[in-house]
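Of the protein chains in this complex, one is absent; all others appear in place.
Chain lettering (A and B) follows the sequence in which the chains are written, and residue indices restart at 1 in each chain.
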Amino acid sequence: MGSQRYLIGKIGQALLTMFFILTFNFFLFRVMPGDPVTLLTKTSNVELNAEQQQQLREHLGLLEPLPQQYVTYIGNTVTGDLGVSTFVDPGEKVSTIFFRDFPKTLVLVGTSTIASVALGLVLGIRGGWRRGKALDISSMTGSLILYSMPEFVLGILFLLLFTKYLHLFPSGGYRSVGVEYTGLAYVIDVLNHMFLPWITLTLAYIGEYYLVMRSSLLDVLGEEYITLARAKGIREKFVLRRHAVRNALLPTVTLVALSFGFVLGGAITVELVFSYPGVGKLSFDALDQKDFPVLQGTFLIFSVAVLIANLIADLLYGYLDPRVRSMR
Amino acid sequence: MSVLSLRDVRVTYRTKGGDVPAVRGVTFDIAKGEVFGLAGESGCGKSTIAGSILRLHSPGTRIEGEILLDGQSVLDLSPGKLRAVRWTGASIVFQGALHALNPVRRIGDQIVEAITVHNLAGEKEARVRAGNLLEQVGLPPRRIEDYPHELSGGQKQRVMIAMALSCNPSLVIADEPTTALDVMVQAQVLRLLKALQRDLGLAMLFITHDLSVLVEVSDKLAVMYAGKIIEEGPAERVFHSSVHPYTKALAAAFPEIGNTRFRGRPEGLGGDPPDPQAIPEGCPFHPRCSEAFDDCSKIVPELWDAGEHGRRAACLLASGAPVTSKGASL
Partner (left out) sequence: MRTDAPPASDLERPSASANPRKIAGARRRQTVARSWKQYRGNKLGMAGLLILLFFSGMAIYSLLADQSGLSKIRVTAESIAPCTFRDLPCAPSLNNPLGTDADGRSVLTLVIHGSRTSLFVGLAASVITMLLGSIVGIVAGFVGRFSDTILMRTADFLLVIPWLALAIVLASIFRQNIFVLIAIIGFTSWPGAARLIRAQTLSVKEHLYVERSRALGASSWHVISRHILPNVMPVILANAILTVAIAILSESGLSFLGLGDPLRVTWGTTIEEAFSRGATSIGAWWWLLAPSFCIVLVVLSFTMIGYALDEIINPRIRER
């Protein structure tokens, strides 16, 4: 069946891309002028003499021939060994650090993306359907402004407004320090801390989804099958639901998937603004302290996340559009 | 009583650049079982008329005059009544079935939708009917499960025809139904339309720019230019013994294979149709007309008698036109 072929094809493609990402990641860190160890000693405060440097090199497996290193790297990564952090959490396994920090980012980015996409699409449909009315114009203006704002600027605005001046929310972190909450109180505490970064990320991208959905819907409304649907005597709201929206969703899904990479980028800056201890802040710390194993790991994680998001989008698209499912 | 009756219909679009009078006073009738052909170049207003009959234009469009479908005035209908009349009173076969079918829904569903929306049958019955309709247009009933992209251009057009017949309309409007098709497929679809029209006794409004096609299918024919009818009458007569120079040019542009009259090369017509917002003084065609003379730029022609059987032409050369001093031609 066409659908199965499509499914398998897309998953296969994703796996292949994953492999390329791993390869890319490997070579990325070997592009540096000078090897990792020299860079380590140059950019940090660690003092190592020549012999110690050579020992470190051997320990890190840098003395092996390149192809050997490559194979080791792939093998390690696939089995979950991402190396050991040097500065952020010295000695701690990178994978452990991720297990600690990634869920926080996942919850933040996951839920805000869902909210952002859902709201953006619904408003976009309304705006496109009732073009020119008050709702459309105000939404468009709001969307344009939000679209032109860097996420961290929005975050800083909220920080100033709600934390500094209105004292409504904490200034950052994941939970209150010095107090041990349990159960419901713990959840509320976390939500309290998560709210500002969450609303920042949601609002930061809503504009984009709104504009894309609206424009896509307007494109579809000009098609002949919409006129035909009306000519058949179908009520306006069913014309919208049964004919227009389903077609308008197609390019929107693609574009939403494409923008996921930017959403993750935004997560990094927003986590920084609110000191939210997720993978974003982690990568910033790793950058700051030149912790290459962690950096390599975060790069990998972000790429895989975008890959999975794209895969989901592809599958969704296949469900919505019968044309791609057919055997050509 | 005619199935369709238009009286001095004027349609004006509202655009950013001002009002565009696409149709400037059109009158005709279509009787039961009659095929009425409407011809003209792009932009002459013929497609606008098709959309006006079911009021499919955008809300800003102004439609004046009288449009009677089965005796009912379409322009006075409330939205609910209008929706009821759509497809059951008159249906449309669109041009370019490329995008006239919703690409993400099965064609069976789209036909069934037309039937169930008007409560003509339940879901199951409607599906059976859809299969029967496909058979009528020469497609196997099992294809109701197909998506539009799985059909060829000709097959899609057949589906459009089947869909148009689904609610037993009194009038079928065919808006350039064969223009986007290959010549061979065109012939097939035309044959199908003729057969169906005959068997079901349908009234049909056939719109196209190809006069030779109209001669084959229509009983009566009208030629439009710049928003008005400039010649009308029995199809054969209008085509073979045209009065208006525009009709002559149009007929010459689409030769009939086998007709000795067209032994020479097909001739085109120089120039372009006028901008609806800048229609020339007098006869709108006179700047392009090879037989124009002085009075043509001064007098606005009306449809004067030009022969028997309701032959009329809006040209000073018509036999029923007022006598003018034919000065030296331009």
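Going forward, a contact is a pair of C-beta atoms (placed from the backbone, for glycine too) under 8 Å apart; a residue touches a chain by one contact, two chains touch by 3 or more.
If you're wondering where the values come from, they're calculated on a predicted model, not measured in any experiment.
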item: Residue touching the undisplayed chain, where the options are A:7, A:74, A:156 or A:316; value: A:156
item: Selected residue (touches chain absent from view) among A:56, A:190, A:272 or A:312; value: A:272
item: Option from B:51, B:177 or B:301 whose C-beta touches the chain left out; value: B:51
item: Residue among A:7, A:21 or A:56 touching the omitted chain; value: A:21
item: Residue among B:43, B:177, B:227 or B:274 touching the omitted chain; value: B:43
item: Chain not shown, touching residues in subunit A; value: 17, 20-21, 24, 28-29, 31-32, 131, 144-145, 147-153, 156-157, 159-160, 163-165, 171, 215, 218-219, 222, 224, 227, 258, 260-262, 264-265, 268-269, 272-273, 283-284, 287-288, 290, 292, 295-296, 298-299, 302-303, 305-307, 310
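Please note the rule applied: only the chains that are shown with their structure count from here on.
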item: Inter-centroid spacing, subunit B versus subunit A (mean Cα positions, whole Å); value: 54
item: In the complex with subunit B, residue positions of subunit A that touch it; value: 223-225, 227-235, 242-243, 246-247, 250, 320-323, 326
item: Interface residues, subunit B side, partner subunit A - complex; value: 51, 54, 56, 83-88, 91-92, 94, 96, 99-105, 113-114, 117-118, 147, 149-150, 163
